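One structure follows; several queries about it will come next.
A single protein chain has been omitted; all remaining protein chains appear in their positions.
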Amino acid sequence: MSTPRSEAVAAMAPLVEMRAVTKRFRVRRGAFHTTEIAAVSEVDLGLPRGTAVGLVGESGCGKSTVARLILRLLDPTAGSIRFDGTDITTLAEAGLRPLRRRMQLIHQNPSAALNPRMTAFASIAEPLVVQEGARGGVLVERVAALMAEVGLPGEFLHRYPHEMSGGQRQRVCIARALALGPSLVVLDEPTSALDVSVQAQILEFLQSLRSGHGLTYLFISHNLAVVRQVCDRVAVMYLGRIVEEGPADAVLSAPLHPYAQALLAAVPRLRQGGVLPSVAGDPPNPASPPSGCAFHPRCRFAEARCRTERPDLVAGGDGERRVACHAVAEGRI
Amino acid sequence: MAPPATAVPADGLPAQPAPRAPQPATGSARAWRLALWLLSRSFSSMLGLALVLFIVTLALLGPWIVPYPADAEGAINLLNKLEPPSAAHWFGTDEVGRDILTRVILGTRVSLLAGLAITLAATAIGAPLGVLAGYSGGRLRETIMRITDMFLSVPGLVLSLAIVAALGPGIGNAVIALIIVWWPGYVRLAESKTLAIKEEPYVEAARVVGASRARILFRHVLPNCLSPLIVKMSMDVGQAILAVASLGFIGLGARPPEPEWGAMISVARTYMPDWWWYAVAPGAFIYVSVLGFNLLGDGLRDILDPRSHRG
Partner (left out) sequence: MSLLEIADYRLAFDTFDGTHHVLDGIDLALDAGETLGIVGETGCGKSVLAKSLLRLNECPPARVVSGAIRFKDQDLLTLDARAMRSLRGRAIAMVFQDPASFLNPVLGIGAQMTDAICGQDGAQPGGRRRSRREAARMAAELLASVGLPEPERILASYPHQLSGGMRQRVLIAMALAGKPALLVADEPTTALDVTVQAQVLALISDLVRSRGLALILISHDLGVISAACARVAVMYAGTIVEEAPTQALLAAPYHPYARGLIGAVPDLDRPGSRPRGIPGSIPSLLFPPSGCRFHPRCPRASGRCGVEKPLLRGIAPGRRVACHHPEGA
């Protein structure tokens, strides 16, 4: 039994804490040669309880890898990950199983996230069967309740994924994620495969779920407008590192890091015609990352120091946020 | 802007509840009709289906429809030996005067059962091994796949010859030998399919809810591997029939007087070319059944390919 005091301390500690987490993948180059690619490097990130933290960046920046590290679908190469006070960095699958019910994942593409040969009922029932051995009438009742909660009529119970629309499939995925009453839900681009009119419905629903169940979200998206709508905090990633992290409103209205600025400026706005490329070039290849600050080849503020010395993620700006940029630290931005 | 006058209800009226729109049928009834429709669009698939149904019907009804049931095994009627095809004996008679049509029809059951047994047993052994190898990776995969490679690197018929030679000739041993050389193909197929499926998000979703490895394999991976396995099985039934006949032909499978196609051709060979009809009938039946199962397999491939389900 925990004392009220330790409970209060636990409530203040973040639900998830990543410390200097690094993930390297081995990649084959030719028949005899393998190299290592760092997908995620020294990431420090906390998910405070009950908040929605956005993770943004372009493809290959490592945001999905961060999600899978938190869920321990991947094993970190270095660093530590704590989930609700438990160090899960090296926990074996058997030790993880009880924690699995508390952390859930919602995929980008609901069509691929549902087994095409399982009905909505079978998909939603799976976590209940696996974790609790539920069966029979109890199982049917609980699945029906979950379907009602995500707004799916009972007639969908025995439909296969190909007999549903994209929005309905995503609701089945959400019901499956909710089945075990999780504390953390990792949403990996949950609406990017959906039409915009459906996206609005799903986002609204996700927000009401979070407040209703007191959930903590890690919300991965490349759509900054969606992140701004849903998230309390946001972390911007570039080539496996967090370059800026802070309150969503502040970061997404007045970003400090030059990459975050470029990202924001590149979003086509509805009510102003034309678009100016905010930054030249492509994101670099993770197999041969640039020296110093990974963004320096594309950065208009880059100086000699940026080419040689990697900036640390340190408090910057109003003190509410962390930025990894020499120019910001030196007051040039 | 004034709306044009029309006979329809005036503007501003509340919308009538729309009559429920007809919906396309869903569920398994539609799936079956769709499958038949897809099959019926291709002449060769329909031909394959017809040939397979023909062979299966003969196998089922054989003993009751043959014109000379007594000729199955022992009957000897030397007066009628080696008669050419006629109204009484459509495919002629053999060296002891038995009706060839009767024997060929009765041979259908032997060949079909042998072909099905080989294919089903090879799948039952190979598919789970392949799924296991593909999903687990590492040392287990290496072990399974290298053993598979060892079997695949020896020509199948040569290996089965050796095995039958060791076990002794006979149809049962021929089937066992062919199962032993047949399963590695299924390991390869199931493994490659599994490698693709294990990257699917729904497999990851199952891991996230804490599903065990066995559950993931048998609930998520194996059912989604089935389509290519079914196609291969259909094609393999024909190939297995051919292999059984080959063993029969060289005297290691079914042995005369058992009415088996390969064994019949083996005997008929000595009567070529003067009594040519003796070899033609069993040869034609082998040809028809192999062709039928191959064409059906091609048709099934089209049906089971999700891309052909559009619309």
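Labels for the chains are A and B, by order of writing; each one numbers its residues from 1.
Throughout what follows, a residue touches a chain if its C-beta (ideal position, glycine included) is under 8 Å from a C-beta of that chain, and two chains touch if they have at least 3 such contacts.
The model shown is predicted, which means the values in this text are computed figures rather than measured ones.
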For the chain not depicted, the shown chains it touches: A, B
Selected residue (touches chain absent from view) among A:G50, A:P116 or A:P283: A:P283
Touching the absent chain when the full complex is considered, from A:A20, A:A148 or A:V267: A:V267
Absent-chain contact - pick from A:I37, A:A78, A:A144 or A:V198: A:V198
Listed residues A:A145, A:A225 or A:A315, member touching the removed chain: A:A225
Touch with the omitted chain, as defined above, among A:L252, A:C306 or A:C325: A:L252
Footprint left on chain B by the chain that the document does not show: 1, 3, 6, 8-16, 18, 21-25, 33-34, 37-38, 310-311
In chain A, positions touching the absent partner: 58-59, 165-168, 195-204, 222-226, 228-229, 249, 252-253, 262-280, 282-283
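Convention: only the chains that are shown with their structure count from here on.
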Rounded Å distance between chain A and chain B, as computed from the means of their C-alpha atoms: 47
Chain B residues touching chain A - in the complex, by the definition given at the top: 26-27, 200-202, 204-212, 215, 219-220, 223-224, 309
Residues of chain A touching chain B in the complex: 71, 73, 96-97, 100-101, 103-105, 107-109, 112-118, 126-127, 130-131, 159, 162-163, 173, 176, 179-180
